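Yeah, one chain of the complex is gone here, protein chain that is, but the others are all in their spots.
A and B are the chain letters, set down in written order, and residue numbers restart from 1 in every chain.
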Amino acid sequence: MASSNTITQQQKPERSLSPWQIARRKFLRNKLAMISTVFIIIVTALSFAAPFLAPFLSPLPDVARVNIGSMNIPPNSEHILGTDKSGRDVLTRLFYGGRISLLVGFSATLMVITLGTLVGSIAGFFGGFVDNILMRFTDFVLNFPFLVFVIVLNTILRDTIDGVSVLIIVIGVLSWGGVARLVRSKVLAEKENEYVLAALSIGCSPLKVIRKHLLPNVMSTIIVQATLIFASMIVVESALSYLGFGVPQSVPSWGNMLSSANEPDVLQGKPWIWMPPALVLTCTILSINFIGEGLKDAMNPKSLR
Amino acid sequence: MKKNKSLLWLFALILVLSAFLAACGGDDEEATPADTETETETETETEEEGDGAAEGEPQQGGTLVYGIDAPPEGLFSSAFYGIATDAEVIALFDEPLIDYNENLEPVPNVASWETEDNKVFNFTFEEGVKWHNGEELTVNDWVFALETIADPDYDGPRYTNVQTIEGAEAFRAGEADSISGIEVVSDYEITITFDEARVNNLTNLWAYPLPEAAMGDIPVAEMSASEFVITNPIGIGPFKVDKIVQGESVEFSKNEDYWNGDVNLDKIVLRVVDNSSVVGALQNGDIDMISLQPVSGPEVEPLENVEITTYPGLSYYYVGFKLGKFDNATQTISEELPKYQDKQLRQAMMYALNRQEWVDAFFFGYANVVNAPVPSSHWNSADDSELNTYEYDPEKAMELLDEAGYVDTNDDGFREDPNGEEFVVKFSHYATGNPTFESRAQAITQYFEEVGLKSELEMVEVNLYYDMIEKDDPSIETFFGGWGTGADPDPSGLWKSDQLWNYPRYNNPESDQLLDDALNIDIVGTDQDKRAELYIEWQKIVNEDLPMLYIAELEEIVALNKRVGGIEFDVSGQNNPAEWFVTE
Partner (left out) sequence: MLKYSIRRLLGMIPMLILISIVVFTLAKLMPGDSLSGEIDPNNTNPEYIAEMREKLGYNDPLPVQYFNWITGFVQGDFGKSTKYKRPVFDVIMEKIPNTLFLGIMSLIITYILAFMMGMYSGRKPYTLGDNAIAGINYIMLAIPSFVAAVFAIYFFAFNLNWFPFGGSVDILVETGSAEYYLSRLHHVLLPALVLGAMSTASYTQFLRNDIIENSRKDFVRTARAKGTPIKKIYNVHILRNSIIPLVTFLGFDFAALIGGAIITETIFTYPGIGMLFLDSVNVRDYPTLMALTMLLSFLTLAGNLIADLLYGIVDPRIRLE
């Protein structure tokens, strides 16, 4: 970035934009992606401001407290989205739930990307024996039925640290295989370029080559992949919590809120309890996907827009 | 350990424990045939008994659809089943030799008995009772059942109900070819001798026969997987099993040769209905009767074609304190834990609980607050007027805490213990997929916090929960629990200081003595009133001592379609299915 800036200052600005700038322009012009971005920013902001907002949202700002006197109240002026079976304000919990769902999604994604990139780039760069071992291991992880193992592992580990961290680690550890494969193939292709050979021949350490030369080139792929993984990680969290195998029930998350739809009377007769998290979750996933697509388009030099 | 568990009743703990929110099926598996007296005796019953469904004369024919909301495990044999839902199925096609009336006293069914000393019992069977395969029921079938259960290869849980027969231990150890306490007099007469005289020998005795002609050739180890348990069970009840679809349905048809009167219905179809579908299925008339979860009650009440019937259950919920540690090797309480030893603290915590509000919120009116650990429908239950009822009184709770020295010394808003150390009530509750468990547990900690006791809630995986409690795991300090008591009202197994299942590790010699006396045939003889007196005395002590905070006893709830008639319930369960009928 820095170098391209100096160049643009010297020359005429419109002409030579860096690939990143081109991408940014394209992205800004993509309406759907922009709306989605705004939506995600709002959801994130509201979620993380939940503790400060809670007192203004309802007379029952404590998300954890069970209020026997105010159970199952349909939406009204006091409780905009009503209250759930434990007498907790749905809107307040929705905001708090976003914190956990987004946090779990983000942390798990970070883990997946880090692990995947690490394994993939090492395998791709060194090739041969290292590649063989690492990819065998990757195959091994990829061949696990994901959901089955997440459920089993999470049941085992749930009580060891706290439920949320365990869930993040478990889904992180079991889902990096795809990224590793992707990064490996990109690195393999990129490695053939002369500049890598040149860097190596002037004595750059392999790690430095990976870090300085290869990774920046596969970065765009990783970023796009990361957004899509982010969305799927949020889904994984909420699906698991819905089934009762995710974060502990005491922690409000969208999945946990949705799990009340397991009870037929709630599903049928009290839609205000489960519909808000369902809708927010769906919109969030959609938005993240739109952003991902937007990024993909924006970073693809061949794309038309 | 003492064998004081009546196995005819399979109750609440499973109900409480069942890993899925669903599994609280019916309460008991006990049919009560010949139990036509529906009147009086206790106030609760007059109110709650009766069907209220179809009126008028019984009609012949028709099919009744019987719903259960959790799939049976599929062990349809009295000797082998493990869970309440299986027992519900069994109750439709089999019946015990000895039954229980609405006071939970044994009454003759197929077998009547005589005894002089509560040690030797002479049983006489009805003649002409036929198994569903056409063989006649004789005392040999009972002997076969008892010997199967006492066999070392037997993998079911009923041995405690046979163990007290003289010679059962020796038989099980392989030292004898038969149980010496069993003496067959004729095909219809049998004498059973117990190893010692006890007041509850009869209620504890295993009273279901097994069809020897059909099952006799099967090695005991393979019996629980045999066709007579899984796919083609045989009983002596008013209906016989036609077809079983594992985990989904069981079809029964009328037993034309039923020994005890006419059978009204042609068929019963038992269907597993998922919890989520129960209300809809009732509304559409897809099912005629089903035991309900308390949570479904309010939804079913408004349905016009369905009537709700309740009857008293035999289980209670409590919040226990860990007062000591149990040494399983010596069967004694080996160590006293200091944290909750102060009786005033426990009483204050009891006053702090608004049990009525809590029960109404989480059991929707289908449970009653209790003040002692004996369900109110037992004959030995103490009346509330004789007990401290601990009405919700936070002021009083705070007073008691102040008195006991639990005051807030560091102004953090919570009380410290008398030594000025931080005091935190650690409360544990089992966790399943059911989110209401967390809510209700948390509501309890909130009550404690309101009187200034800092509280922490820990939800423990249900599969570990009772194991941890049983092993006195240090992480469990106060805990939520439930017990089912069964037909035998003697609480010794859950309360005496030498019992593993005395989870609070309550150690009071006076209490132990009373419980022993009440079972001691030399002290009480066969006089039930005298026993009741001792039990009431005992309840006053535990009501004062509060080794656990008694919360509530559940009611059993049954929804009946209005076209169904002849179904009655009392505390011992449903009446004989032979009397059930449907109108079109």
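One rule holds in what follows: contacts are C-beta pairs under 8 Å (C-beta built on N, C-alpha and C of every residue); 3 or more make two chains touch, one makes a residue touch a chain.
Here the structure is a predicted model, which means the values were calculated and not measured.
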Selected residue (touches chain absent from view) among B:Asp342, B:Glu461 or B:Asp516: B:Glu461
Which residue of A:Ser165, A:Ser185 or A:Asn289 touches the chain not shown here: A:Asn289
Residue in contact with the excluded chain [from B:Ser224, B:Gln347 or B:Asn507]: B:Ser224
Hidden partner chain, residues of subunit B it touches: 1, 3, 5-7, 9-11, 13-14, 17, 19-20, 65, 71, 73-75, 80, 82, 155, 157, 159-160, 224-225, 230, 243, 245-249, 269, 271, 273-274, 276-277, 280-281, 286-287, 328, 432-433, 461-467, 470, 483-486, 493-494, 500-501
Positions on subunit A where the hidden chain makes contact: 139-140, 142-149, 151-153, 155-156, 159, 231, 235, 238-239, 242-243, 245, 258, 261-262, 264, 267-268, 271, 274, 278, 281-282, 285-286, 289
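One rule holds in what follows: only the chains that are shown with their structure count from here on.
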Centre-to-centre distance between subunit B and subunit A (centres being mean Cα positions), rounded to whole Å: 49
Contact set on subunit A toward subunit B in their complex: 64-66, 68, 71, 85-86, 155, 158-159, 243-244, 248-250, 256, 259-260, 262-265, 267-269
Footprint of subunit A on subunit B - complex, ascending: 275-280, 295-296, 299, 357-358, 361, 431-433, 435-436, 438-440, 442-443, 446, 457, 459-461
